[in-house]
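For this depiction, one protein chain was excluded, whereas all remaining protein chains were kept in their positions.
Chain nomenclature is as follows: A and B, assigned in order of appearance, with residue numbering initiated at 1 for each chain independently.
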Amino acid sequence: MALRWPEPIPTLQKEVRQYGWRRVIFMHLDELVTRVTAGIPLTEVRNIIRGEPPPRPNPRVKPHTEGFILHIKPSFYHEAVTRLYPTFRLGLLSFYLFLIETITGIFLMIFYTPSPLVAYENMLRILNNVPFGQLMRDIHRLGAEAMVVAVMLHMLRTFFTASYKRPRQFTWATGVLLLVFTLFLSFSGYLLPWDQLSYWAVTIGTSMAEATPPPALGRIVNLILRGAPDIGAAGLLRFYLLHVIFLPLLLFFVFFVHYYKVVRHGLSLPPEMEAVGDDTARKVPPEKRVPYIPDIAIQEALWGIALIAFLVIGSAFFFDAPLEQHADPLNTPLHTTAPWYFLWLQGLLKDPFLLALDRLGLPRPPATIYNSKTFMGVILPGLILLFLLIMPYLDFNISRRYRDRRKALVAGLVGVAAWTVLTYMGTPAFAVTSSADVEVLQEFMPLNPDPLYGEGRVRTIPYEQLVPGTYDTRNLQPPADAPKLAHVLEELKHRIEGDPHLPQGYALVRIREVQPGLKRFEIAIYWTKTKNGQPVLDPEGKPVIEESKRAIYLHRDSGHGGE
Amino acid sequence: MAEAQAIPTAAAPGITRREFLTYVWAASMALFMAELGGVSVLFALPRFKVGEFGGVFPFGRAGEVLPKVGEGPKEFPEAKIWLVNTEKGILAIYKVCTHLGCLYKWVPSNFRFECPCHGSKFQLDGTFIEGPAPRDLDRFVIYLKDASGRVVAQTDPEGNPLPVPDPNLTIEVDTGRKILGKPAVKGQA
Partner (left out) sequence: MFDLATRRIIGATVLMLATVITIGMVWLTEEQRMARFEAMHKAKAIENGALLYEQYCATCHGPEGEGVPGKGPSLNPGVFQHYEQLKAQGYANSLRNFIKLTIAAGRPIRSTYRSEEVYAEAMPAWSQDFGGPMRPDEIENLVEFILNWQAAGPAPAPTPSFTAVGSDLTQPLPPGDPKRGEALWNQEVKQASGIAASCKACHSLKPGEALVGPSMAGIATLAAERIRAPDYKGQAKTPEEYIRESIQQPNAYIVEPDKYAAAPGVSKMPATLGNQMSAQDLADLIAFLMTLK
């Protein structure tokens, strides 16, 4: 039968004549709202805003049952999981951070080209000649750090509340994958500014990939990751592709599996609320139901706004993503360090096993049996990852109660402690020092910003206080109107005189104006050469004096003098 | 749908505190979205440095850089302009033909611009002679600046030739400000 319009055919004119403007506007607005919300009429929307109880039948579940955006979200939550404990909303925060990173990342992509010839200049342009460029970059960087923190805390929380146990083992496994993707997203993005920090941190990281056994496989992995034996144009482009398309797509798809599983099994209840062995998350008694619209929706909106406020206000006033010197493939800066979430790996690579053997005076195993780089860099982390993935399937303790899981909880705390210790061991302060004079120069005037010393003591001196002249730490007579200079010279004096590796040490500081607005600051350290505690004498019987000097240039406008 | 109903009202009349606060919240989010829109536009709008096409090109002293009146034009490829000096004044004419975008050439034997793509022809001052082009050649705003950098004169909004009162003034061409040529009038030789 042919479709026929109802008689009489309604037109806007006829409707207005029949019902009046106000009702016609209401009717059409109502229709629009009902369609957009997939089934909630306008008056009901107003009732939701006013906090009125829902009518029967309840149209407020329609966005979940019939709409697209909310179709994966449950239409109600058990009230026990709506407070801060037990979830701390960490999973939600991780997802929000992924969205924010994607959006800020796309903005930054407008001005970035992944070529070593222009990447660094692009970063300078974003900071110098793009309105809101620095804010966008800082949000992206702060958000990335926050996402790694959120994902790690989320994993810890899930472990401690035993939410990974049956039937949620697969959800946990997908979560571990998401953790790995997050870490590598952060790591691949680290390289893109192409400054000294990025270049060397990533060189260290990818060198571990080269250690994959057997050596033939390691070489192939290294070449595929870097596109060349060392990191250059090919490596930057590959890391860029990983960062902007490959890893985000992987994360996107695995995330949807993960979240589908979360909703399918239901958010697990706090352990003390359930009988041991029960999983009643899906069967929520009606009196314990909290509807998504409006209550949880408001809560999630609040969390999102709080996160945005944290990122924006934090980046605007407190946090500045660093940009160091241009990457120099020929020159590794002292105290090169991995990003903080990989410091535990760097600590592993300093090989606590060998260090312990050395401390105990035991002999080291031969390199053919125990390859430190391969074991600590590839095999051990690989085993840890494998263990994390299958851990829920190996857990036969059906109880989620804390008092029934003491061993597991202790094991978890030990794991966290071990991670922390390894992270400390990964920092430059641990077991990596050069000669005393180099350390002093590094503390006072590093050529690259140093993770331990920042820009160094010398750059804290305001430009006008850099009075030209020669200053001897054995007889300091700094000019009267340069207190900061005097302070730093005193620090230098104490640092050298207090260093047991610089016997009879002193320094000559020479400041000279080279161009108007540009001064040269040189520190020359002198000390007596000793062997076994005795000064070494030259053929004429005089003690041999060692010298070590370095100079940097300080321009009036280059931003030093304020810390 | 078109039902004969009174407009339904809420359970109790008037706005509740929660409802009001929700509207305030919605307004603040709308403000945030508007701000975000502004930030996005400002972020994505490219800015041109001096010497980049789209930005300002300084050319130095008028006396040194301009061709003489009666001579042909001088080209400046990086700014994509011809500098033209006529009795009425100077012009910075855009090298792109107003027909379909080819770069036309200067033909000294005919003392006019001729475009090789579809044959549009223009006088020294950019006026249309013949061809498929719809308008005179486009031109850019010229600033004449004195020694202290103050703008002494600039091209008028119609793009007419700019007289140069003093050959010591410096010329700057702003390739970010284009003035379209007047519609073509056939029959000018």
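Please note the rule applied: contacts are C-beta pairs under 8 Å (C-beta built on N, C-alpha and C of every residue); 3 or more make two chains touch, one makes a residue touch a chain.
Only a predicted model underlies this, so the values are computations on that prediction, with no experimental measurement involved.
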| item | value |
| --- | --- |
| Identified contact with the non-displayed chain, of A:Val221, A:Leu250 or A:Ile305 | A:Ile305 |
| Option touching the unshown chain, where A:Ala418, A:Val536 or A:Ala551 are the choices | A:Ala551 |
| Touch with the omitted chain, as defined above, among A:Gln18, A:Asn129 or A:Thr420 | A:Asn129 |
| Footprint left on subunit A by the chain that the document does not show | 51, 117, 120-121, 124, 127-135, 294-295, 298-299, 301-302, 305-306, 308-309, 312-313, 316-317, 325-326, 328, 514-518, 520, 551-559 |
| Touching residues on subunit B - with respect to the absent chain | 17-18, 21-22, 24-25, 28-29, 31-32, 35, 38-39, 42 |
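Convention: only the chains that are shown with their structure count from here on.
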| item | value |
| --- | --- |
| Inter-chain centre distance, subunit A versus subunit B - centres from mean C-alpha coordinates, in Å | 44 |
| Residue ranges of subunit B in contact with subunit A within the complex | 1-2, 4, 7-11, 16, 18-19, 22-23, 39-40, 42-44, 47, 49 |
| Sites on subunit A touched by subunit B in the complex | 10, 15, 18-19, 22-23, 26-27, 31, 43, 46-47, 49-52, 107, 110, 129-133, 136 |
